[in-house]
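Okay, handing you the structure first.
One chain of protein is taken out of this complex; the other chains stay put.
As written, the chains take the letters A and B, and residue 1 is the first residue of each chain.
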Amino acid sequence: MQTHHSYWLAFKSVYTKDVTLAFRQRAEIVNPLLFFLIVITLFPLAIGPEPALLTRIAPGIIWVAALLSTMLGLDKLFRDDYNDGSLEQLIASPYPLSLSVLAKVAAHWTVSGLPMVLLAPLFALLMNLETQSLNATVLTLLIGTPLLSFIGAIGAGLTVALQKGGILMSLLVLPLYIPVLIFATSAIDTSSMSLAYGGQLAILGAMLAVAIVAAPIAISSALRVSVS
Amino acid sequence: MWKWLHPYAKAERAYQLCNTLLPYFAVIAVVGLLVGWVWGLAYAPADYQQKDSYRIIFIHVPSAIWSMGAYSSMAIAAIIALVWQIRNAELAVISIAPVGAAMTAIALITGAAWGKPMWGAWWVWDARLTSELILLFLYFGVLSLYHAFEDKKSGGRAACILAIVGVVNLPIIHFSVEWWNTLHQGSTITKFDTSAIDPSMLWPLLINIVAFAGVLGVVTLIRLKNEILRCEQHRPWVRELVNRG
Partner (left out) sequence: MLEIDTVTCTKQDRCLFDSLSFTLHSGQIMQVEGPNGAGKTSLLRIIAGFARADEGQIRYNHTDIREDYDSFAAELLFIGHKTGVNQQLNAYENVQYWLQVHGAKASEEEVYELLAKLGLIGLEDVPVRTLSAGQQRRVALVRLWLNKAKLWILDEPFTALDKKGVALLQTQFQSHLDAGGAILLTTHQDLTAHFAQLQTLTLEYRL
């Protein structure tokens, strides 16, 4: 067995396990999405249904809702593995922990971020966004939601050993989400004025690149601390 | 680096170092604050535009500077703690965090108080104030994470990781908030510009900045001493210390 081959196999099996489990308990995928939808519905009801106003606040609402619904799934990300001892088994495996962590974050994105990207057109429709903004919404969610998964996983790793880690995790993670929120919403804003928003996307992309490299290291050291 | 650091990995040596440094910081803090505040609040000329209300900068600016300074020192201590596995550096992280949070809170409160006469509102979403607010959240994160752990050793290491993650993010957050602010051109009056300040105001300000560093140092060192003692309470050298004093 070649090493290269088995690295991929290890990544794949961690990824497949998490995705399979999520699909077996579909509520885990569906509930955050419903939450996302309901939060978005609340705003027109609270503020008023004027189309111009909705268009103005839509990017912010969609993104705040995305941040919050990502948080819902994050608490579960390492919790079961921590409770049943799988996390120890992953640490005591010949593969680097960062690899398994990368697979778990990818799985989290597949079941939480990706559905949001796919449903974005629906939300844009609800919030009276025009076509050019719809493209921007989809693109920012596509680049931004993996970032949310990576950053959030650091918080999840740090709090997994704590009894009531969920709220604490939001406290740790939400301030770190601020740059993503700012650049993503501004990209959508800019697009609604028919201006180029490549700059914001590039910044988001750069942040994602840094996160792919650096976050797994931070997450694995957080997990090692939690397990000890 | 290791050679220089190694002796202070021992708790007793670190404790002695705290004792040696403490008087210097105390002198800087006391003398600096006395001179800086008396000069700044009583003798420096009033601003032609803001009258006397500008004098709050003698508290606001130093605390704002050291709120960031404390976070960076905390992150440096955290890196030392994780890379060289030095427990005392972990304790330093825990010792700095509340002091830094207090500095941030002072900067926010004085900023709001200053905002009232200047902008006519207690809170304006000005870029610097917003960054300070987020910084306060980051401090709260480190502190509440540490206190959430029953095992203080794990808590200390978790806090170190978060501090490092925070310091990597801080420039990005700062930049994004600056950028957000220019995008939403709001009610902000031009920022306080240090280079344009008259020397008669600059000197007391600089003295206050140094004095606040002293305060930061003194409180941190006292807290660090306590942490070291709490951690090492069963060691013979601590018992000896207690019996002596």
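The rule we apply is simple: contacts are C-beta pairs under 8 Å (C-beta built on N, C-alpha and C of every residue); 3 or more make two chains touch, one makes a residue touch a chain.
As the structure is a computational prediction, the values presented were derived from the model and not from experiment.
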Would you mind spotting which of A:A10, A:A120 or A:V138 touches the chain that isn't drawn?
-> A:A10
Footprint left on chain A by the chain that the document does not show = 1, 6, 9-10, 12-14, 17, 20-21, 24-25, 80, 83-96, 100, 224, 227-228
Contact footprint on chain B, counting only the chain that is left out | 85, 150-151, 233-234
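What we mean here is this: only the chains that are shown with their structure count from here on.
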List of chain B residues in touch with chain A within their complex = 82, 134, 137-138, 140-141, 144-145, 148-149, 154, 157-158, 161-162, 164-166, 168-169, 172-173, 175-177, 179-180, 183
Contact residues on chain A for chain B in the complex?
-> 154, 158-159, 161-162, 165, 168, 171-172, 174-176, 178-179, 182-183, 186, 207, 214, 218, 221-222, 225-226, 228
